[in-house]
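All protein chains but one are shown at their positions in the complex.
Just so it is clear, A, B and C label the chains in written order, and each chain counts residues from 1 on its own.
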Amino acid sequence: MIIVVKKDCDKKQLDNLIGWVKKQGLGVDVSVGESSIVLGLIGDTPRVDIDLVRSMDIVESVKRIQEPYKSANRKFHPEDTIIDVGGHKFGGNHFQFIAGPCSVESEEQVVGIAKAVKAAGATLLRGGAYKPRTSPYSFQGMGERGLELLKIARQETGLPIVTEIMSERHIDQFRDIDVVQIGARDMQNFQLLKEVGKMDKPILLKRGLANTIEEWLMSAEYIMSEGNKKIILCERGIRTFEPMTRNTLDLSAIPLLKELTHLPVIVDPSHASGISRLVEPMSLAAAGAGAGGLMIEVHNDPAHALCDGPQALRPEQFEQVVNKVKNILPLVDKVYD
Amino acid sequence: MIIVVKKDCDKKQLDNLIGWVKKQGLGVDVSVGESSIVLGLIGDTPRVDIDLVRSMDIVESVKRIQEPYKSANRKFHPEDTIIDVGGHKFGGNHFQFIAGPCSVESEEQVVGIAKAVKAAGATLLRGGAYKPRTSPYSFQGMGERGLELLKIARQETGLPIVTEIMSERHIDQFRDIDVVQIGARDMQNFQLLKEVGKMDKPILLKRGLANTIEEWLMSAEYIMSEGNKKIILCERGIRTFEPMTRNTLDLSAIPLLKELTHLPVIVDPSHASGISRLVEPMSLAAAGAGAGGLMIEVHNDPAHALCDGPQALRPEQFEQVVNKVKNILPLVDKVYD
Amino acid sequence: MIIVVKKDCDKKQLDNLIGWVKKQGLGVDVSVGESSIVLGLIGDTPRVDIDLVRSMDIVESVKRIQEPYKSANRKFHPEDTIIDVGGHKFGGNHFQFIAGPCSVESEEQVVGIAKAVKAAGATLLRGGAYKPRTSPYSFQGMGERGLELLKIARQETGLPIVTEIMSERHIDQFRDIDVVQIGARDMQNFQLLKEVGKMDKPILLKRGLANTIEEWLMSAEYIMSEGNKKIILCERGIRTFEPMTRNTLDLSAIPLLKELTHLPVIVDPSHASGISRLVEPMSLAAAGAGAGGLMIEVHNDPAHALCDGPQALRPEQFEQVVNKVKNILPLVDKVYD
Partner (left out) sequence: MIIVVKKDCDKKQLDNLIGWVKKQGLGVDVSVGESSIVLGLIGDTPRVDIDLVRSMDIVESVKRIQEPYKSANRKFHPEDTIIDVGGHKFGGNHFQFIAGPCSVESEEQVVGIAKAVKAAGATLLRGGAYKPRTSPYSFQGMGERGLELLKIARQETGLPIVTEIMSERHIDQFRDIDVVQIGARDMQNFQLLKEVGKMDKPILLKRGLANTIEEWLMSAEYIMSEGNKKIILCERGIRTFEPMTRNTLDLSAIPLLKELTHLPVIVDPSHASGISRLVEPMSLAAAGAGAGGLMIEVHNDPAHALCDGPQALRPEQFEQVVNKVKNILPLVDKVYD
């Protein structure tokens, strides 16, 4: 950490600052320049509260050299984290297809879609039981009953299930879920992060709509600091000024995260744009960028398309995406197994 | 709600759409134009799921005419909502100063600051007991003990207290808090919104970092739909590309909200910029824009400034802000009482 | 175009509005609903100034149904525009690699790089003679002499040349350039757009850092309205809150533009992120998303790497990108010729 202090600062305040730094067990290297004094902090600087340092009157600017995340940092864990979900691996050169309906609506629906996506190539089933909706007047999901129906679909197909948790109070309901999803709006719901950090379950952590990559890794750090190291990151688009797509898929995050962290990273091309016609090209793009998997919304019955989000594919469309993506995988050193 | 349908659409699909709309108890007005067909929906359209409609292949675009929020909508409640907190009123032409430390640290600290801000003109005391922090390694607040210390400060000064809740599990701890704050990161923590919606307490609802004004009102709607109508909105800056300030304070939201809703709106100039030198000018700006109050961070002891955020003022600086703002209030038809 | 008028409006003002619309040669379809009156405008609505309509007191909202661009609109020109540059085609299923240095620095440098990128698979040469720089103290390019050196490189290699124009006054200098580039900062330099619209040259129009897809197409429309229909669109990243990349590459724009316009679309992965390590994955992603070409910065001499931007590849790295992208092209129905 580099602290730039104003040259004309009160020397007593400077001594206070240096003393405070040393009290935290850090070394300090002081360089006096022409227009400022530069302090180089040495040691466990990720634990220093950067906002606190910035608050001092004498401080002109502060810059981290080390990243503020440790458990998620590839520097300290150079090996890829591999997470096994019912025999399907995330991380390293593995690639997975997670597919299923936006919301679980009935046993017939979810089992039907589960069979269809499995036949099309999906390796995990997704489906919403608890649904975060902007409006209190929108369908909020089937809740616990939805979780039961997902388990039936798992039994019928063998597909492990991925579904979103929205409340600390529901932890017990999710004990038998294969992958627990933290949605974009909950990426900084720190209490929930701590709770799922105590679970022995893979956590699929979506990026918040307006969160930086660093904040995303800090949220992974929250989970990991409670003991749970099995985190799958999922890019799903960020909020920008462009109105044609609901969000802007930030695929540059994929190769960046590959450098910064050892955790697996997948992409959700359905929610990002909110337009089903974009799912295929953005799936191919995500594979090209090096993603380790895709999470795609699929609905079963074109006649009831109205009950699915505008981003959902029909099973045959999903199958076409799977087949095209499979052809790209060898070119980016990924395997589908 | 206006639905624009492609002119060359499958007529059967169009009939299905019209049938579906009517089944929801809505009227439909069909206009056939040269290049499209326009459906005008009449009735309780806020309850229609706009994403669902957009999903139909035949739909070119959908536009709401009515706002999707009802309880918070000024159209249906033209009178300002006035919320009384221990004799201090929010809403209408009332103006309040909420001040206090970022975090509660000790009885001496919080009581000391409480007395100082009261003397300087504050009408409510703020202070964090549970703190949302980006890093799990940063101080997370004193928790329940912090709430107790706030109550002591209230007893000593008579100032009602405002503090942030971060978990559904803590609802009982907040029964004796005067104003329960929902922080920016929890603005779309829908479970928490529902829980505080069941409380009989004023809720201070901060705007999310990347949330539109409409989404903000929908979150107010979540609380109101559970029965709690006492909501104070608090603008605190949105995320933009500008790196010099932590967030960009969106003061245009103030006059816009005055038109859209009957709920009181205040401004937090401390968190928005994250720079203490900006608190005074942005407080005057907020007052000029028509805000109904300010929430300002104040720390007590310049010698320990390091323990306060960079956005905190000293009590004498806060007093100067209060005095300058008081002079602006009559020019914008606000009263400080 | 749909104009929503307040139900309780002054009828005389409504008549004025309807009269004004008809005077513009448009038809009007009036629907009276419960809470508003909806006017459907029929005819050449792209020529209506939407801001003008919004300004009326009685107007609640206005929504375009037809896009405001016509010449660039695929609806009116369903066939792909194919642009031939020295035998290399843009548009349709064609794919091109444009490569070269950020700035032209010397004959040796630009001819050397030109030969290297041709050997690696490039089909056009890029290079900056006039350079837009944020700081007046940064190198501003060699200017006219740089254009001469590019022409020498063209003569030596046969590669057509692409270079940026920054001033109306330089039009004559660009008469012998194969593709004239409009940079991101000039996307709404309307005078310059009009001038290049009078040229009989392909124009490579980069997206502005903060411009929507619709504004981008309107800028194409400016050029086309002067007679020049040969426009190649180039996505190069938009400004967002994410600080790790200089800009966020918006690859969703590729499939969207394919629907909206008949013009060819390529991607510049070098400027978007500003990080050379991201060029390969983002090139593969762009190809997967359906781009019709790539524009990539390549520098010649690793010993002088300091004089190239951080986003530039070495020739052998560029060759690897070409080879990997070539493998993806057949999967997305593109040909490299």
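Note that a residue touches a chain if its C-beta (ideal position, glycine included) is under 8 Å from a C-beta of that chain, and two chains touch if they have at least 3 such contacts.
Keep in mind that this is a model prediction, so the values were computed, not measured.
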Touch assignment to the omitted chain, from C:A99, C:L149, C:A312 or C:V325, lands on C:A312
Consider the whole complex, including the chain that is not shown, and state which of C:R133, C:R175 or C:K198 touches that chain. C:R133
Cross-chain touch to the chain not pictured, restricted to C:G92, C:G112 or C:G274, is C:G274
Could you please point out the chain B residues that touch the chain left off the display? 210, 212-214, 238, 240-245, 248-256, 259, 272-273, 277-278, 281-290, 324, 327-328, 331-332
If you put the missing chain back, which residues of chain C would it touch? 16-17, 20, 46-47, 49, 51-57, 68-69, 132-139, 166-169, 185-186, 188-191, 194, 208-210, 215, 218, 221-222, 225, 239, 274, 276, 305-312
When the complex is taken as a whole, what residues of chain A touch the one chain not shown? 2, 4, 29, 31, 33-36, 38, 40, 42-43, 60-61, 63, 65-66, 210, 239-241, 243
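Rule of thumb we're sticking to: only the chains that are shown with their structure count from here on.
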Considering only which chains touch which, label the overall pattern as line, ring, star, complete or other. complete
Where the centre means the average of the CA atoms, what chain is farthest from chain B? C
Distance between the CA centroids of chain B and chain C (whole Å) is 39
Between chain A and chain C, what's the gap in Å when you average each chain's C-alpha atoms? 31
Which positions in chain B are in touch with at least two other chains? 210, 239
